[in-house]
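Omission of a single protein chain aside, the complex is shown with its protein chains in their original locations.
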Amino acid sequence: MIGHGFMGAAHSQGWRVAPRFFDLPARPEMTLLVGRNAGRTEAAAQKWGWEQTETDWRGAIARDDVDVIDIVTPGASHAEIAIAALEAGKHVLCEKPLANSLEEAEAMTAAAEGAVGSAMVGFTYRRVPAAAFARDLVQSGAVGEIRQVRAVYLQDWLVDPEAPLTWRLQKDLAGSGALGDLGAHAVDLAQFITGQKITAVSGTLNTFVHERPLLGHGSGLAGTATAERGTVTVDDLALFNSRFDGGAVGSFEATRMSTGRKNALRIEVAGSRGTISFDLEKMNSLGFYDATAPATRQGFTDIMVTEPEHPYISAWWPAGHMLGYEHGFSHQVKDFVEAISEGRQPEPSFADGLQVQRVLGGVERSASHESIWTGTES
Amino acid sequence: MIGHGFMGAAHSQGWRVAPRFFDLPARPEMTLLVGRNAGRTEAAAQKWGWEQTETDWRGAIARDDVDVIDIVTPGASHAEIAIAALEAGKHVLCEKPLANSLEEAEAMTAAAEGAVGSAMVGFTYRRVPAAAFARDLVQSGAVGEIRQVRAVYLQDWLVDPEAPLTWRLQKDLAGSGALGDLGAHAVDLAQFITGQKITAVSGTLNTFVHERPLLGHGSGLAGTATAERGTVTVDDLALFNSRFDGGAVGSFEATRMSTGRKNALRIEVAGSRGTISFDLEKMNSLGFYDATAPATRQGFTDIMVTEPEHPYISAWWPAGHMLGYEHGFSHQVKDFVEAISEGRQPEPSFADGLQVQRVLGGVERSASHESIWTGTES
Amino acid sequence: MIGHGFMGAAHSQGWRVAPRFFDLPARPEMTLLVGRNAGRTEAAAQKWGWEQTETDWRGAIARDDVDVIDIVTPGASHAEIAIAALEAGKHVLCEKPLANSLEEAEAMTAAAEGAVGSAMVGFTYRRVPAAAFARDLVQSGAVGEIRQVRAVYLQDWLVDPEAPLTWRLQKDLAGSGALGDLGAHAVDLAQFITGQKITAVSGTLNTFVHERPLLGHGSGLAGTATAERGTVTVDDLALFNSRFDGGAVGSFEATRMSTGRKNALRIEVAGSRGTISFDLEKMNSLGFYDATAPATRQGFTDIMVTEPEHPYISAWWPAGHMLGYEHGFSHQVKDFVEAISEGRQPEPSFADGLQVQRVLGGVERSASHESIWTGTES
Partner (left out) sequence: MIGHGFMGAAHSQGWRVAPRFFDLPARPEMTLLVGRNAGRTEAAAQKWGWEQTETDWRGAIARDDVDVIDIVTPGASHAEIAIAALEAGKHVLCEKPLANSLEEAEAMTAAAEGAVGSAMVGFTYRRVPAAAFARDLVQSGAVGEIRQVRAVYLQDWLVDPEAPLTWRLQKDLAGSGALGDLGAHAVDLAQFITGQKITAVSGTLNTFVHERPLLGHGSGLAGTATAERGTVTVDDLALFNSRFDGGAVGSFEATRMSTGRKNALRIEVAGSRGTISFDLEKMNSLGFYDATAPATRQGFTDIMVTEPEHPYISAWWPAGHMLGYEHGFSHQVKDFVEAISEGRQPEPSFADGLQVQRVLGGVERSASHESIWTGTES
């Protein structure tokens, strides 16, 4: 595994726990953790249970006893590492967003398509049982012809103007702001659940807080703010409408400045026969409205997605016993390991990741045309 | 009162009930009901308690014993009636939308500004206690600097492609579809609660069902569908983003084809200090997130807006006893009668209604530019 | 109508509004309001729209132009008035609880059974559409064999120990405290929805605040507290378990001291095939769990009980437009007038009211045996 921030902790938990609950065709070994700073990498390896450490990712890729490379670094380094790993014949799991630029994402996808190893991008929320079940419901026809998609991903950890200027607020490191960080999840999940691809977008980006305190050292979330200020070069809010190839029309919002919303990835899909409503803050349930039920009994059903018949659940606890955030990472390991063992392309593929990048790129191009706004004075 | 459809029933209930619960400075008398069809008008008058009937609205306006004209006809006739009534010195309450065209709305506003009578437009949802209280919270500073506005108005009575082609689906009679019918409410309420005006919009309109059965006779909601089909000339879905003059950025959706949503007028206003969340389907409560509370105690508070200290409530029942849809019409009568008696301009004024029309007009102009959409292929 | 407190306002609204929305077989006239204090009765008549007033209820009963007597006085006077009215051949609607003592309730029931007029007791919550629909669901077999009933009626207007000692806190006037005031509703509604009668109970009564300020004058809710204190002689909390004649087992709680609960009459009925969940604070919807649905789609459905196919709804507004507290009183008028016109016994009858009194009496007898409590030390 290359990188060991917040995502590294989550991925480590996935590698450790998945084999305990799922009968995997191969048993993962947590061999090597790579980070630039030797001391911090060693501490992370101790904490998260990796056997060895290294400071150069090229060294990891060169090793024969490493079959899988798990990339959890910031997006700016994804392309170089992933392409090298694929060229070395490794299987690659790469955190989202696939890359910070379309060019990089295209290169990665090309590398994946010619590679012997498998390549998967880490849109983990597809592995939340309720989200996977939402897709099942759509595929079963329970929603009918999809008309509207409403997707938001709202957090609030940047509401305070004094929250520091981390790498996530710098365009050269993060590529974009809420758009790439949160919007990417919303786009992928909306496409996953509906089974439709977005073909056109129209949107706007907005920055509410233009200057924030610089970090004293490091660029992690945990850094300390200083008196000096720097410029926020990414969006605080992305708002875009979209057309899907199956005829659906959708609205999207992504922001890390929505007071009171902590991790509200919400997708509502309304169709001719029914509607589904997913909310990551209520991740163990799914709302479903069945318009084919008798008129007096229609309503949104709050389905607790914890039955053994629901996706991934039979490996865990009895009905009504909740799963949490990190379970998705175990599911990701399961799906990835199974695909590798069976020689199948794991999903979401790098091509899927690239397609999401293209949607986000379309939003950025659209947002740069101020002409789309029409004044309300006649 | 001129007109006697669904809105006529609601307004009648307002005129009848308001004086029983509120101490009004003048007691309204339900003198005269006007409708084109003598028989149906007579039946409506019997049912809703109007003393006399007439088939010509000009006759009503000419009467000396009529002080107030309440217009609940379709939008196409609003301008002519309202202007004539104002010129005759009457007080005018006009249902929303103010008119079907900007030109008409401007003429009505001009007439209102020079009139001796008062003129009010019927955005009744301002009178839902929870909505009025939401505005109070914003004005008190509880939300801080507003950043995001999310407004949707979702219904589902047109989901079925076999639902007939009523006047509400014909552009020449209705002006627009969900945009004017529902979007007007959302825009007015969002501006009312935030205290900010929308200055620019960018949007799209979509029609999902292009042909529907013609009605056999009449154009009411209750007409019978025939085998013949006609063309839907209005939008089924309006989706638009907006900028407010106070710096807020908002998203709007209006549709009558969202399966499972019956009357979901939802407005969320997120600011630097708090967030409020209103939902007409839960009209007796308001969500409020107070970001100034201690960190461990923050959360959305479900405020039951039924305390005597809340707007309009002290006239009704003890705490916890719910109000319904038609109470807003009693509140409208109260506010209108009080404004007339005190010689104040009632709110929302015709100018407020015109401003909403301008926003909707902006959406239509924006939606006509297909260039706003950006393809997602690079 | 005899009496004009809070209940008088609600009943007046029922008499006034019901004929506007329902096609009644007879049109009620609001002829006469009776109250002991001439001035206050005259004011109430003006406010609520009664044509004449009287200070002696016997005079009202003696009048030939009065066909119906509506009794909304405190429970202590119900028996005398109702029996006299029935003996005079009037139809009688009597607010709950039927009486303050079993003896009175039995006498009233005997009088009703021999009378030419109809007699109904005012358990209005049966007329909340969602409650009536809950009964329909049970009768249709959707819940199967009922096993558990959970019923609470929680309010909080007595939480403050300084809330004054109104007649509702005095045993000689009110009969009991939360038990009769709120528990009566819970018992009636539970029996109504389940279609089963309670045959045995085991319970306890508790008083948390033993002394409260005396009222300066009058005994209404609106009286002013003084420095002097009096003894609370009724229960603040009634807690009892019950057995139903159809095999169900139930738990009940009634209290006016449950902080944060304003009008929480909640009934949950769990059976072999399904469960229904009613909450008066969300009175326009009903929870329903259908255990016969496919395993992956089971969950509590939040049925918005506002469809024209639901009880009482077709007379009112389109789907999704909410009804409030007082609509139940219009429904009560409708059902009462229809039963009278058709010569049917209206429900709930005095016998139903008596049966509720017997249940409450059983709770009081049970609560007086301290032996029911078992210490937890071995």
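The first chain written gets the first letter, and so on, giving A, B and C; residue counts start at 1 in each chain.
In this section, contacts are C-beta pairs under 8 Å (C-beta built on N, C-alpha and C of every residue); 3 or more make two chains touch, one makes a residue touch a chain.
As the structure is a prediction and not an experimental result, all values here were calculated from the model.
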Touching residue (missing chain; options A:Met283, A:Val337, A:Ala351 or A:Ala367): A:Met283
Residue, one of A:Asn100, A:Ser118 or A:Gln155, that touches the chain absent here: A:Gln155
Full-complex contact with the absent chain, from C:Thr55, C:Ser77, C:Thr226 or C:Ser251: C:Ser251
Touching residue (missing chain; options A:Arg36, A:Arg58 or A:His321): A:His321
Of C:Thr73, C:Asn284, C:Gln298 or C:Ser349, the residue in touch with the unshown chain: C:Gln298
Chain not shown, touching residues in chain B: 133, 136, 285, 288, 290, 295-304, 307, 309-310
Missing-chain contacts mapped onto chain A: 6, 10, 12-13, 16-17, 20, 47-49, 155, 157, 261-264, 281-284, 304, 306, 317-327
In chain C, positions touching the absent partner: 102, 106, 147-148, 150, 152, 156, 159, 161, 198-204, 206, 208, 237, 239, 241, 243, 247, 249, 251, 253, 255, 257-261, 270-275, 289, 291, 298-300, 355, 358-359, 361-363, 365-366, 369, 371-378
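Definition applied: only the chains that are shown with their structure count from here on.
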Where chain A and chain C are represented by their mean Cα positions, the distance between them in whole Å: 53
Inter-centroid spacing, chain B versus chain A (mean Cα positions, whole Å): 40
Touching two or more other chains - residue numbers and ranges from chain C: 304
